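Working notes, beginning with the structure itself.
In this view, the complex is presented without one of its protein chains, the others remaining in place.
By written order: A, B and C. Residues from 1 in each chain.
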Amino acid sequence: MNRLVHGTSLALTLAVIWYLLSGHTEALLLGLGCGSAATITWLALRMDLIDHEGHPLHLTFRAPLFWVWLMWEIIKANGQVIKIILDPKLPINPRRFRVPASQKTDIGKVIYANSITLTPGTICLDVTESDLDIHALTADGELGLKSGEMDRLVTRLEGDS
Amino acid sequence: MKHHSILRIITKLLIPLILLFALYVQFHGDFGPGGGFQAGVIFAAGLILYALVFGLDTASEVIKEWVLMILVPLGVLIYAGVGVASLILGGNFLDYNVLAHDPVHGQHLGILLVELGVGVTVAAGLTTIFFAFAGRGRRNPEGALITKAANPTQEPQR
Amino acid sequence: MMFEVAAVALFPAMFLALARAIAGPTVYDRVLAVNTFGTFTVLMIAVLGFMTDQKDFIDIALAYALINFIGTIAVLKFFAVGDFGYQQESKK
Partner (left out) sequence: MISTVLDSLSWLLLLSGCACLLISAIGLLRMPDLFTRMHAAGIGDTLGAILVLAGLMLQAGLSITLVKLVLILFFLLFTSPTACHALARAALAGGQKPLLAENLNTENPISESSPTEQPLP
């Protein structure tokens, strides 16, 4: 059942992406597009790629808002790191620490870890069951992560499912 | 190596897209850059990413070796078959004009089929090469070379 | 005009990344530098496509972005395990 929903959704997504990439509306190319989407869905089913991890449908509606917030965080964090690099004294203060990850599923933890790595100044070194191993460039980065705002938002993005 | 959830999930997300892009390049060879060879390489790259992350054994369960062994010559056969078909229909070898009633249509069809043949052969060939070389010099997590004798679960090669 | 300026500005960045790839004391530094160089190359190809008004270049940039990632993973795996085929992940 779940495989059916995810598989259909993947096939539709792939067909839409094909149309967006190609832009041709001749019957031949549209048919080839449908065939390609079906072939890849079949192959992905065979590879066992389609589940809530490989095709996270449950995130669809909450994801755009999170992306907007994450973009703003990326821009802020970039400003700080650029200032550090351009400073002749290079005032870095690297540190390694752990932050708790309150997400229940693996995909939530992955989103959290990748969001951390995407904001320059902090890198996720390792993911364990309950927390993340972080390397930060400055004390600011550490304080920002330990405030737990990103953790909260990712948990909310992950939802109950 | 321990559990590596980030790589696993991102790979799961990306592989269908990589394969779709490969097929897009495959079938738009006459509109833009690309065509059979490039598409085959990208398709093989997607399969290789799968093999890299999930292991060679899992990958060779999904993509059976005998299927690859059929696909490699099948692509060449498609290529040659188009040429022979155009010979039979009264043109030169790989003269696409005679493949359909309308020469433009025939060229379209001919190029599409020939590119498909090239793509199938290249994708299957590169995957075969990767599978053949990736199994060489296997080491267990302690770093010692795994020989066939030391690994009885591995089936003998036919 | 603006694409020429951007392409000219991208050159020293790529050169510096390449310098780190040559100088980098450990192999990981080199992998990092080459990965960054690959990102710069993707952007460079995209800018060049707009500069010469050949929008097909964008396809090449997309393909390069893919290959860059797969190449990095492959090299890392090779240095970590010494073998491309080692099973490191289960599917679930």
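Here is the rule we use: a residue touches a chain if its C-beta (ideal position, glycine included) is under 8 Å from a C-beta of that chain, and two chains touch if they have at least 3 such contacts.
It should be emphasised that the depicted structure is a prediction, and the values quoted were computed from it without experimental measurement.
Across the entire complex, contacts from the unshown chain go to A, B, C.
The residue touching the chain not shown here, chosen from A:T13, A:T39, A:N114 or A:T155, is A:N114.
Taking the whole complex into account, chain C touches the unshown chain at residues 2-3, 5-6, 9-10, 12-17, 19-20, 23, 26, 28-29, 31-33, 35-36, 39-40, 42-43, 46-47, 50, 55, 58-59, 61-62, 65-66, 68-69, 72-73, 76, 79-80. Listed here are the chain B residues that touch the chain not shown: 1, 4, 6-7, 10, 13-14, 17. For chain A, the residues touching the chain absent from view are 17, 20-23, 71, 74-75, 78, 81-82, 85-86, 89-97, 99-100, 113-114, 117-126, 135, 137, 139, 142-143, 146-148.
Criterion: only the chains that are shown with their structure count from here on.
With centres set at the average Cα position, the gap from chain A to chain C is 20 Å.
Look at where the CA atoms of chain B average out and do the same for chain C: the two points lie 23 Å apart. The set of chain B residues touching two or more other chains comprises 8, 21. Across the complex, chain A is touched by residues 5-6, 8-10, 12-13, 15-17, 19-21, 23-24, 27-28, 31, 50, 62, 108 of chain B. Interface residues of chain B, counted against chain C in their complex, comprise 1, 3-4, 7-8, 14, 18, 21, 25, 32-34, 38, 42, 45, 48-49, 51-58, 130-131, 133-135, 137-139, 141, 143.
Against chain B, the residues of chain C that register as touching in their complex are 56-57, 59-60, 62-63, 66-67, 69-70, 73-74, 77, 80-91.
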